[in-house]
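Got a structure for you, written out below as structure tokens; questions coming shortly.
Of the protein chains in this complex, all but one are displayed in their positions.
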């Protein structure tokens, strides 16, 4: 591993938790170069909702490449792009009654967020974006401004402006009615809040600690936005593509955001792809007003279309996610009960789950112990206080049980370790 | 093509110049779905320096995928990443005596730029970045702030700040000594220029109109930065990876930038990948201070390492680029001479070339006419006044002659069309 | 009045409520050029706490001018300045145990605020200032950024940044515990609040609608600032100089702000003068780092010292303010009770009082009717929903009764007028 130390920047992060060199992967398993298997309950932080190297997608991808299908052609029209758009329209947008237009803003989630913020500001002529405590939207300057984490904000090197942060659902432990503060400042011309262009929200905050916004809260937010002529952006990069059950994580709440961002699992195969969706009437972009080199990664279109065709033409995946989500929740609840003294509790929706600890260091210890036992999970939350589970949606119940067994064991070891003197 | 109209945002751009649906590509040729071939002198705006679907790279990529090599694993260590780093160190950095560390900042060029700007500001504790007239560095908020084009800047929706623009080499037609203005404001404590963190520069401005900075100017800039304790960032996203001859476009000038950005052709196959390089002592990042989902696109590592191995272990490619660059320049000069009345002239270095016209609309007409005749080129410059050529470095001399014949014909048709009444 | 229409900008404001030309003034009375007297309960928005043209101050001022005392000498040392500083130290700072240094930042309150914000940012190296809903701190760009009123903010023409607004005491009708939101975001590293340099607060918000912060709330705020290493700035421009009783409005709460701004009544005679006070150890200014032409208006020093000597060497004024404040509150309460249907209620502390109406337009109508009857008051609050009383502290009880009689009559006429159909 010397080459990494010598050549790769100190900024590298996940490799520090998992100090092995990975080599192969299939489904819910990833293998290091010694051949040791790891059950992967992190799934590329939500980029591998269909598991590693799904054989159906793999086959289509290899065929495409073998046939000299176009790999790169900027944002020119290609057959792969047409197929993806057609499928996305037929399988996802149409059945959900969503009259969205699709922008390919660049390959990464932050590109989707940057495009969303730019568009919202352009449409409204306003600058301020309302975001929420513990939100995470990316590392480029526009996306970072709406991200809560102070360490990451500190990396900007310039003040991050044009943003006003509001309390996320249940942020202050239910001591205040929903939107009391946001509604107050919006309705008061003396509040000092310059009228916002948009609100950007995650339905479940993955990086922020698996904080879940209730459906009622989301509906309240959508209504508030509508009442005040503010655009609603749902950043569905981590929670979209079925992570919480439905394809979009906001479906359950019955709301229709003005703008939606997608990335991570949208290519279905871990290849960079990002989408910004917006209501047809909001498509005020001029040609090339937002551009970039990797706006049309055709291999991602190929696997993306294959994933939509394979997983979203019926409701099997969605039902499975619900059932498996319950399984995870039930098992984690039992574990949390066992470690009540460490302030353990469960968070989550669908197959995004968190085992949170009030005791400092406990979640990190669980993650470390799990790795020792052949399970990949990570921590999240501002103090890394949550062990975070994002298993592939295709993980079998057996694999889930096996992984949760490891977590239970890891928790036993970890909670002991983290015990205050 | 109806599906594109119906579902894709109006922001789409290149497809408007080339209103066909592309399907396959090999080397310097791309084919539409009717099977019509187009000679591609745009090469993904510099992303396909080794041509479309190079068979060596393709073979390695397909093998990797077929063997269930890891596609996505955030920034965990993988064998593919190790191989890439090792090769990049051995083939590129070592022989050039560059003691750089490598950051994988995200999949797109703008991620590389954003990371570079953040790092420069973090290191120096200063905010201002000096950029140059007609620069292009990307569409995310930080990168857009250092981009000159007013239409693209207008898309930001917020004022773009912390930037001070200086005249690029020869900007004012040689009427002033190099750096007269920049040096003056740096040396004058009353100038109003807050001391900059860094200067960001392209050695040849691709989007800006194939404006070439002379080697002496680049050395002067490097000296000026050194004298004033300002970091020098070379954005080599479009001109790096051999476009102008050497692997880095700044080699010819004999300078060593503090920070370098790479993307586009670094994966060699059109797959998204970006690198930020910086001197070892500048690696002040904390773990995870800049993160992101697609920082380790392993397929790109595979093709990237293959490309380095295949093309950069000897100097054949570099020599070929020099020779082909001369061919292009000679042929374009003859064309320019023919259309002196339209203010035609030639710009460029290596295999980045431009045929500029003073007559409004002429370059766009050349591009249109060339497309009619089966050649893809695009325009650049603030008024689209330059027909821009970025053929794959692997384009044969025959293909180049053939393409330049088309350009000559296209120019004849175009200049006639664009003639003022 | 034609000359005003023809030559003065449309920005003029108070003259629109009082469309007469004033000529003379004595004590609590001001006269228009026809000789009609008006009881002045607005007192220069708090600039005339000792009434118009107080004879003691007037005599000293005229003597000074007659003797060719220096009027203007930038910030050179003068005998008038020495006398003022000596008196301010002896009469105000010393007895209150305040070890403050004094900056003369320019003639206007906004200069005092700008200097305070600059100093707080310079000391801490941070940018964000926490302000409160409905705050008012001035019209220059730095002061305007911490001002709540949206109409005034809209005049900036640039986004107003580096500010985070928090709810003022009782902002959300007591539905939430004090500082729940502020404390939450300060204690949460993922909240998105960049650590603030300072909090700026008015103890009573004059322009914001005579909103009163309780002593306990102010103490809580001071503690919170101390706990988090954030500077506390009290803007005492409108409420200082005895308006609420003690010389400083924060004395009652028993807190010691890090920085205090004073202006308005500090010269005692309506002549421009402003002070920024700060704890000795915070005096990190370099010589001339903040400068300006009118930092030493000697006539203001003369009247300012005379006012301190005359009014603040004993506690008579303070006691009188308490008694008169009670009188005002008692009378206003009776009026409010009479107009309970219009949602009338009383606000205030000391001799800063407000008669607020829920019924739209009622307060403005009261103000208009009062003017018809020879009384000057103004409205404040984001919707002009409060009739605001700031009578000179030297107003006699008889004058107060007389003015309050007018307000009662005006309210009767006004509430009738503003009655919804």
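As written, the chains take the letters A, B and C, and residue 1 is the first residue of each chain.
Please note the rule applied: a contact is a pair of C-beta atoms (placed from the backbone, for glycine too) under 8 Å apart; a residue touches a chain by one contact, two chains touch by 3 or more.
Note that the structure is a prediction, hence the values are computed from the model and not measured.
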Worksheet item: Taking the entire complex into account, which one of C:39, C:91, C:143 or C:166 touches the absent chain?
Response: C:143
Response to the item:
Only one of C:108, C:180, C:336 or C:362 touches the unshown chain, namely C:108
Worksheet entry | Omitted-chain contact residue, chosen from C:70, C:215 or C:322 | C:70
Worksheet item: Contacts of chain B with the missing chain: which residues?
Response: 127-128, 131-135, 146-151, 153, 159-165, 167, 171-172, 175-177, 180-181, 184-185, 188-195, 208-209, 381-383
Worksheet item: Taking the full complex into account, what residues of chain C touch the chain not shown?
Response: 1, 3-4, 6-16, 18-26, 30, 33, 42, 44-45, 47-48, 52-53, 58, 61-62, 65-79, 81-82, 85-86, 88-89, 93, 101-111, 114-115, 117-122, 125, 127, 138-143, 145, 151-152, 154-158, 161-162, 197, 237, 263-264, 269-272, 276, 278, 283-294, 297, 299
Practice prompt. For chain A, enumerate the residues touching the unshown chain of the complex.
Written response: 158-159
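As a working rule, only the chains that are shown with their structure count from here on.
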Practice prompt. Quick one: point me to the chain whose Cα centre is farthest from that of chain C.
Written response: B
Discussion item. Suppose each chain is reduced to the average of its Cα coordinates; what separation in Å results between chain A and chain B?
Written reply: 31
Worksheet item: Once you find the CA centre of chain B and the CA centre of chain C, what distance in Å lies between them?
Response: 58
Practice prompt. Spell out, as numbers or ranges, the residues of chain C touching 2 or more other chains.
Written response: 159
